[in-house]
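Only one protein chain is missing; all other protein chains are in place.
Chain naming follows the written order as A and B, and within any one chain the residues start at number 1.
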Amino acid sequence: MEHPRRLFALIGPPSVYLTLFFLLPLGIMAVFSFRAGTIGEARNVFTLEHYRQFIANAAYHRLLWRSSLMAFGIASISTLLAYPLAYFLTFQAGERKLTLMTLIIIPTWTSYLLRVFAWKLILGTNGLLNTLLLSLGIIDQASPILLYSRTAVMVTLVYVWVPFVALPIFAALERIDRSLLEAAADLGCKPWEAFLRVTLPLSAPGVIAGFFFCLIPTLGEYVTPLLVGGGQGAMYGNLIQDQFVRALNWSMGSVMSLAMLLAVIVLLVIFSRMGSFSKLLEL
Amino acid sequence: MSEPAVELRDVTKVFTSTRGDLAEEVYAVQEMNLEIAQGEFFTLLGPSGCGKTTTLRLIAGFERPTKGEIFIHGQPMSKVPPNLRPVNTVFQNYALFPHLNVARNVGFGLEVRRVSRPERERRIHEALDMVQLAEMSNRRPSQLSGGQQQRIALARALVNQPAVLLLDEPLGALDLKLRKAMQIELKQLQAQVGITFIYVTHDQEEALTMSNRIAVMNKGRVLQVGDPVTLYEKPASHFVADFIGESNFFRGVVEAVSGQLVEVQVSGTRVRATAGALPPSSGQEALFAVRPEKVRLIISEESIDGALRGVIQEVIYIGTDTRYIVNVEAQSPVAVRVQNGCGIAPQEYRRGDVVQLSWLPEDAHLLAD
Partner (left out) sequence: METRRIPSFGLLYYWLIVIVLFLPIFLLILFSFNDSTRLVFPLRGFTLQWYGQLSKNPELIRAVRTSILLALGSSFIATVLGTMGALVVVRYEFPGRNVFVAVAALPLVIPYIILGVSLLIMLHSLGVRLSAWTAGLAHVVISLPYAMLVVIARLVGFPQNLEEAAMDLGATYWGALWRVTLPIIFPALTAAFLICFTISFDEFAIASFLVGTQPTLPVYLYSQLRFPTRLPLVVSMAAILMSASMAIVLFSEWLRRVGQTPQPKKK
């Protein structure tokens, strides 16, 4: 270290802040998970009861499993939809590339809550989709099932995530040296072979990053299910929220949050093992 | 003479680079000792990675020596940060502040040191006059040509009247013609302001053109310090003889020594050389160098006393001179330069001619390997 004092002066404030308001709360939550109750005397009683309940309750596991599958599905579909988008922007959009990219990003900076809410206007019984299908004669009665379902949650979240997933894929594709593709063609690859043998493997870090960056936060999603999911589309995040807002069983909620945190860490470890994290930071 | 402007005493700089779990120690500068006199134009010359820029950064204070001490005007510098050292630097890519105009770039050091406004403006004006760019004072650096940026960087440093000016390959980014012109200009400027210049370059011709003295560096060590003539005429080592100018190297066995004069057996012939700083003894292996322009060519099938026999392999006409490449048995091909001056017809000798190569003993220097 050349200048320890400068280093400490610079790294000190952000480190202290993150420790106090990010790491410490997680630690306190871990302590809280062993407490018998949220208020009164019960706060001082140590118990493993909540862990026992969490492990014993099959309904929790089902919801956790279902949420994981949904998150996995959402991340996969978003990635599949985002790849051609990023590919088009990189290789076919030409000089308008950045403008077209910005156009994709703009909606993501508008209110999340309201964009999700707007999907109610699309999927609702008297919404855009039903109206459209009715007027085209494809269906003869407005279908109420479009809204308040798992499908509605997935459609909405895919909508939310596609632009974010496209970003790292775009960045990875951008970094591919065009002469590699020319070399592949020169060596006899057909365009689709060059894609499979050169473009796709080289863009893999971006694809992996996009996938995980969608998958992990989606695991804990609770706002979108709240708005468009109804009882059917509830996810694990809603279970946690219930413990804090309705059941007021914070210790149980802590156990559930820790379980999710564990899942997040496992996913992050898998992700960093795939070697993408460091590459991503070089962006 | 008064105390040196800059003195380096046993200075060593070790960089530790950590790549993953591997910690690697790199000796950028090793046990370096130098004394640079006041008012001198001193050059650190060497190939890239030889430690010359690190030496400059050590003097500027951007790096701290691992061992040893640096004195500027007799004051030890180890506890003095760069902003308090009486030195200024002209950076390799000029490092002009892109957000400030030329006048504010030049006045930056004065502003930081709280020089009063009128005084500042006077000195900025003077400095810009000195580099003949007074009319550019409101431009942004990006609006200037490379040569102009270079002069602004120079003015920005000199305006502070440093005790020592450090220049890190300041002409490296300029094209050849401009570089040649700037070399002369810099040299004149230095004589005019009388400030000690420490100049870093990898270009030996540039170093010879400008410097009072040159330190040739390689692998973190100073190999030889001397004025241009000494370094060229009396290189002390293989590296110096090779790096500065062009040299023919001969290997042989010492046959006889008498004072400075040494007789060496080379490819079966006894030739003569000068011992220099290292008096050898008979029977010892020896290496010596002769400059191409110091070798004499004589067409003769018959051997001449003290001359090597060779065959011309290549004749290269380059205008002012003709270069000959001569094959000598058991030695590397020997380059010979013959000036196309009065009385010598170009291409006097032809390919395949058998020639005798000779030189004056004082033009052949025994070298440390």
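In the analysis below, a contact is a pair of C-beta atoms (placed from the backbone, for glycine too) under 8 Å apart; a residue touches a chain by one contact, two chains touch by 3 or more.
The model shown is predicted, which means the values in this text are computed figures rather than measured ones.
Per the touch definition above, the residue from A:Leu103, A:Ile139, A:Leu180 or A:Leu196 contacting the chain not shown is A:Leu103.
When you scan B:Asn83, B:Gln192 or B:Thr320 for touch with the missing chain, the hit is B:Asn83. Contacts to the hidden chain, counted on chain B, fall at residues 18, 60-62, 81-84, 87-89, 91-93, 95-99, 108-109, 112-113, 142, 156-157, 160.
Residue positions on chain A in contact with the hidden chain: 1, 3, 6-7, 10-11, 13-15, 17-18, 21-26, 28-29, 32, 81, 84-85, 87-89, 92-93, 100, 102-107, 109-115, 117-122, 124-128, 131, 159, 162-163, 212-213, 216-217, 219-223, 227, 237, 240-241, 244-245, 250, 253-254, 257, 260-261, 264, 268, 281, 283, in rising order.
Simple rule for what comes next: only the chains that are shown with their structure count from here on.
Averaging Cα coordinates per chain places chain A and chain B 60 Å apart.
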